[in-house]
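One protein chain omitted, others in place.
The block that comes next holds chain A.
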Amino acid sequence: MTELPPYPPIEPSDFDLVIVGTGLPESILAAAASAAGKSVLHLDPNPFYGSHFASLLPDDLSSFLEKPRPSYPDPAAAPGGDDLATASVDLRSLYSDVEISSFAPETLEQHSRKFNLDLSGPRVLFCADKAIDAILRSGANQYVEFKSIDASLFYDKGGNLVNVPDSRAAIFKDKSLSLVEKNVLMKFFKRVQQHFSGDGESDRISEEDLASPFVEFLAKMRLPEKIKSVILYAIAMADYDQEDKEACKVVISTKEGMERLALHHSSVGRFANAVGALIYPIYGQGELAQAFCRRAAVKGCIYVLRMPVIALLIDKESGQYRGVRLGSGQDIFSRKLVLEPSFTVPSLRGSLPLNSLMENVQVKAKVARGICILTSSLRPDVSNFLIVYPPRSLYPEQVTSVRVLQIGANLAVCPSGMFVLYLSALCDEASEGKKILHSAINGLINLDDSKISESTSASTVQTEEARADPLLLWKALYIQELTAGQVETVSSTPMPDGSLGFNDALDATVKLFQTIYPHEPFFPETPTEDPEDDGALSVEM
């Protein structure tokens, strides 16, 4: 990376906005600013789009996680001008405890080009996600296609994987709920709906209740333990054990819980071909960032990959930000600068008050992430599904939920016949996070083992190939830091958060955009020039 290819100088050299990093928040920002008529230069030191939101080949993923970033030559050696000083840009590593094991290098080698592994998995889109709205409003929907996540499963107290009854139809079809439980759950869903759509005062849930912890409200509604747990962890996607006041770092309020339920409910049935609430982009999540970049490019944004920023240009007199010095040596001037979270500017830090973009993020916490490549699906009937392990379902000390997403080859993330498993859990310490993920992985493989032996003993004529144990070909475990992002003249975007969707990341991005450009609309309505493609999202069957 030190040997940079010679680049022709960028023309012009003066922009409204320079963005470094092509993660999803940065890409959306680039598209939004370009759509608002700003001149934008979008850079990425990496040879691929997506930064921390990228989808990569196994080897590229390993090197992205493991390799320390090159430090750049002291920029002071080439001063930019008489009135300008330079401030160095540091790179920090946001990943630690990276543990990568390959169990079948030859097999992987054969298909080495056929993987698209998400760096920030497991992550999916809710159909009513704000990210979907941004995709539709920006016109990025032309560049990305989706498929439905077929099933949502929940690891219940009895150690069984059961379907999450998250909609009217799912409750009806559910095999594990009793009739009374079905009635109680549906009644609660109707209550939620009434809260949002009803006009009478009696329909609304009282302010007092809305401010109370969601777990208490659920208890007040006399929901049985089992249903409470499903709602909290598999629908509202709570991370921490809501019942344990000491261990629970983030208590979900009733208001927030209701909003998450509403997001779930409005997601079900939004798109005709989506079977549930969740969809996933074909070729991996990295496609999303790319789609916004393409959209930005259409609107005039200039893209340069493999181009690091080595220093900031600072006005000597005022101390104000003026521009950046690129790895190519060229100086670029701009009013505003947005950096992806790997970059820090030591001299700026501390001197300016931080204006955090994400209130929800527990910056002190970390996310443990895991990726497994399997030879067969964990479930015989579905290939794309989500599993939630609520807190304490794996072992008593487990205080956070684990979410597991299996994506199959039909989403073009791996060669056909293989499956990719993503896992994540919040943790305070790396060891704790690793323990949770290990336990979940072992549980899944073991669980499936026992199942297979049962079914084969029952009917030995089953084709062996279809019933083969899922073998682990490749595994990556790593700990990712959480950063909240900040807004100033030099702003930074947040790291991928620990949630399953994009809602929080989108909120942060909108906030960032509105702080930088308070008078510009974030993707004005009716952006499509092409009447053929008026805002439809392509969800494949």
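Quick notes on this structure:
We take it that contacts are C-beta pairs under 8 Å (C-beta built on N, C-alpha and C of every residue); 3 or more make two chains touch, one makes a residue touch a chain; residues count from 1.
The working rule: contacts and distances are computed from a predicted model.
Only one chain is not pictured, and the protein name UniProt records for it, out of "Trafficking protein particle complex subunit", "NEDD8-activating enzyme E1 regulatory subunit", "Geranylgeranyl transferase type-2 subunit alpha" or "Phospholipid-transporting ATPase", is "Geranylgeranyl transferase type-2 subunit alpha".
Across A:Lys173, A:Lys245 or A:Lys316, the residue that sits in touch with the chain not pictured is A:Lys173.
Interface note for the absent chain: among A:Ser63, A:Ser101, A:Asn160 or A:Asn183, the touching residue is A:Asn183. Taking the complete complex into account, residues 168-169, 171-173, 179-180, 182-184, 186-187, 272 of chain A touch the chain not shown.
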